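Removed from the display is one protein chain of the complex; every other protein chain stays in position.
Moving on, here comes subunit A:
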């Protein structure tokens, strides 16, 4: 195979351009994949449905160090039918796992609130797992003005 100097340059440049284009969306995709893997582990491989769970978070968080979030799941919270757990996931934090809340029928309602850190603007997800194994998810994008993971 014989390439002229010019052809080699063109090829090399093309490859470089391709690599740049190909690489740029990677971190976001990788983060989303991590979050997805985490959710699948929590649900036991089931795809979560929408409904029953409501995630409340601000649309804009000025300070990513302390973002108030709350979750609420519709459930009678009886011994046979209650919400076992709710997992909070922040797709693009260095570690997407935020917290897992575990409820019991004694909780009376599946409602909880906390304050979390968000490194940057991203989707926050809440996934609920019921006693019968069904899973539900809600998702909320939070725009972050100042990220909250230090550096």
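The criterion applied here is as follows: a residue touches a chain if its C-beta (ideal position, glycine included) is under 8 Å from a C-beta of that chain, and two chains touch if they have at least 3 such contacts; residues count from 1.
Here is the rule we go by: contacts and distances are computed from a predicted model.
Looking at the choices "5-methyltetrahydrofolate--homocysteine methyltransferase", "Thiosulfate oxidation carrier complex protein SoxZ", "Phosphoribosylformylglycinamidine synthase subunit PurS" or "NADH-quinone oxidoreductase subunit D", the name in the UniProt record of the chain not drawn here is "Thiosulfate oxidation carrier complex protein SoxZ". Residue in contact with the omitted chain (choice from A:33, A:60 or A:113): A:113. Subunit A residues in contact with the hidden partner, per the touch definition given at the top, are 65-67, 70, 77, 90, 93-95, 97-109, 111-118, 148-151.
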